[in-house]
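What you see is the complex with one protein chain gone and the rest in place.
By written order: A and B. Residues from 1 in each chain.
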Amino acid sequence: MRYRKTFLFMMLLGIMATFTLGAQTRPVTITHWYWADNPNYSKVMQQIAAEFNATNGKGITVVAQEYPWDGGAYSETLFRAVMGGGGPDTSSFKLTSTPLFTANGLLVNLDPWLAKWPDRDKIDASLYNTMRKASGTNSVYVMPWNTQVLYVYYRPSMFRRMGVKVPTTYEEFLEACRKLTFDIDGDGKTDVYGFGMRGARGGHEPWGSFIQARGGTFEDFTTPQAIAGMQDFIDLYRKGYAPPTAPMDGFNEIIANFKSGKTAMTIHHIGSSIGMIDTFGTDVDAFPFPGGVGRWTSMGDTENVMLKGCKERDAAFEWLAYLATGKGQEMWCTATGNVPVSKDVQKLPFFQNNRFMKVSIEGAPYAGIFPILDTTTEWISTIWPNTVAAALTGKMTAAEAMRQLQKGLWGK
Amino acid sequence: MHRKRLVLWPYLLILPALLTILAVVFVPVLKALLMSFQSYDLRRPHRIRYTGLENYGEAFSDPLFWQALMKTAIWVAAGVGMQFIFGFMLALLLNRRFPGRGIVRSLSLIPWVTPGVLIGLMWRWIYDGNYGVLNDLLLRLGLIHDKIPFLAQQSTAFPAVILTIIWQGIPFFALMLLAGLQGIPEELYDAADVDGANAVQKFFRITVPSLKNTIFVTTLLRIIWVANSVDVIFNLTEGGPAYSTQTLSVYVFNKGNTLNLGYASTMAILLALALATVAVPYLRILFRQQEAG
Partner (left out) sequence: MRRNRLRHLPLQILLMLALAAIMVFLLFPFYWTLVTSLKPERELYASRVTYWPNAPTLASYRKLFVEFRFVKPMLNSLLVAAGTTVISLTVSLLAAYAFSRYRFRGRRFFMTMFLTNNMFPTVLLLIPLYAIMRKLGILYTPTALILAYTTFTIPFSIWLLHGYLNDLPSSLEEAAMVDGANRAQAFVRIILPMMAPCIVATGAYVFMTSWNEYTFAVMFTNEANRTIPVALKNFIGQLGVEWGMLTAGGIITIIPVCIMFFFAQRRLVEGLTAGAVKG
């Protein structure tokens, strides 16, 4: 009798358990798009998805699909697919595309999920504010993932050879660019250039540091301070402290020039540090871009978003959260060396002991982004590189170039 | 009865081609045409409305548009012209009998087979101002004393991209004209031999007239093609430095990628109209000849 009662009770429990578990484990599939900055990143992303699928316990399966970065056209591929009624549930994302996507109502407002998310405060409040500002609303549409702070890579051996100390002010930095331009074999030709300048697309980020160091702002490029910063940038090229190829040098070229010893300094973020260490071992180090009148460095960023076609939004948020503060955050940032957005992950020894991570974190307080307007993507991809190339090659003065840049971004 | 069937046949024959095209691109093209009369900028979707000819007015007062149009003219004239000359030479050479002809013919297609992604990168790599092999070769030959940043200078960037498109397009003409050459009966040449004609005379009296339609069609198609091509320039220079390699099609592509589709459509239509000024006389001659012949 007693046994029977227990048995019945157990059965009931069993049925209830299956029922509730069954409700929870209703299989759900989330399609996630991402790009890979190198083939290793692609592997890591697949591992993260597999790890998530194995451990989430809610029957969520993430299918991660790789799409080409295509020089930034990734965002347009995503946009066209979603506009055409398709596209993924979630995707990796660049903040600069936010106005385009929100204007067309393609992103899901994450506020309802963030409100009840226990891990919310693991991410710095200022990051959420940046996300809000980019959307032009008071809501968060974009989930932080990782950031990269630009700093200056340099070759300690070249500094020693030319007797240059690590610059601590903007003036010293310009001086270092000059001193580090030298001729090794005595044939009268420059063999090493002080500064590896990026004049092609993407070069606006390091360039911004020059503008702000002279006290200029991005709200008005036509102030005398901003023009002075532009003049410094032009002078570095015109006086031969940057390679003659600079107007068309993009990421590949500045890194190749630095790695081959053609340049003594160049500006990039921690993403390239693994390759630098591969090439130079200890003969590479970094310092934060020094301040002058003002001080600024560019904060690169990668986020994740939920797209409007997503049906299983709770599950999708689960995945976004996993990438932002869960195991996914740790796996991604450890493999790529990017700066984590989760404060917990930032505290891990791996990030505390890395010399490039230290410089990144040192630069973080004055790191910022360019104004995100609906004109920003075009400004970055065509207006900035072409205008600056014209200025570098002497077709335009600094003031003229700055007027064009002002018009291109702000429309007046 | 018989006559009626004769009239129906051609329509039946073109029907499959027509249906495919109507089903797939008719609506998108129509939409794009309409976009040119709208402020169709997806960055500002709530401001989309019909604006009449406003986009056209903007294009005409846009100095970059005129510059891009000029660049397109040079790009097409130099690009297609050289492709044709060298392609024809290659076709004639490959039409001769020599050992290993089959292999050489297949190898000559390589530029055409090369994926567009790779063409841009490889040529960029060849032109590179620091590690590029072109600089190295010129230095070794003693033709230059300092490395030239080919793609970073406005004076050399445009010739460099044109050289690349010539390279890419030679195999098309070579293959197409070679196929045409096969159809010329050898008896015509034998007869000319009897008349004592020399090679040049034979070329102009037999070869060219026999390939008339093929030459006509291939050059026309190639003009349209090269005028619209984006791949090579975009992968080499993205239209820079300082817009010096921005042809109209690259300009359209850049605008299309920033999703200012209205303005991009307008310029695409203007490009099509510019091409029509070349194509219409072409077609007029073609149709007149056909109807006469």
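Structure notes:
Methods note: a contact is a pair of C-beta atoms (placed from the backbone, for glycine too) under 8 Å apart; a residue touches a chain by one contact, two chains touch by 3 or more.
On a predicted model such as this, the values are computed, not experimentally measured, just so you know.
Interface note: of B:48, B:73, B:121 or B:206, the residue touching the hidden chain in the full complex is B:121.
If you put the hidden chain back, the residue from A:85, A:118, A:163 or A:349 that touches it is A:85. Touching the missing chain, out of B:59, B:90 or B:152, is residue B:90. Touch with the chain omitted from the figure is made, among A:38, A:55 or A:137, by A:38.
Although one chain is not displayed, its contacts with chain B can still be listed: residues 6-7, 9-11, 13-14, 16-18, 20-21, 24-25, 27-29, 31-32, 35, 86, 89-90, 93-94, 96, 98, 102-119, 121-123, 125-126, 131-133, 136, 167, 170-172, 175-176, 178-180, 182-187, 210-214, 216-218, 220-221, 224-225, 228, 230-231, 249, 252-253, 256-257, 261, 264-265, 268, 271-272, 275, 279, 283, 287, 290-291.
Residues of chain A in touch with the missing chain: 35-39, 41-42, 65-71, 77, 80-81, 83-86, 251-252, 255-256, 259-261, 271-272, 275, 279.
We take it that only the chains that are shown with their structure count from here on.
Centroids built from CA atoms put chain B at 38 Å from chain A.
Taken together, the chain B residues at the contact with chain A in this complex read 42-46, 128-131, 146-147, 149, 151-154, 157, 237-243, 246, 254, 257-260.
On the side of chain A, the complex with chain B involves touching residues 71, 73, 76, 79, 83, 99-100, 103-104, 189, 199-201, 243-249, 253, 256-257, 260, 262, 374-375, 377-378, 381-382, 385-387, 389-390, 393, 395.
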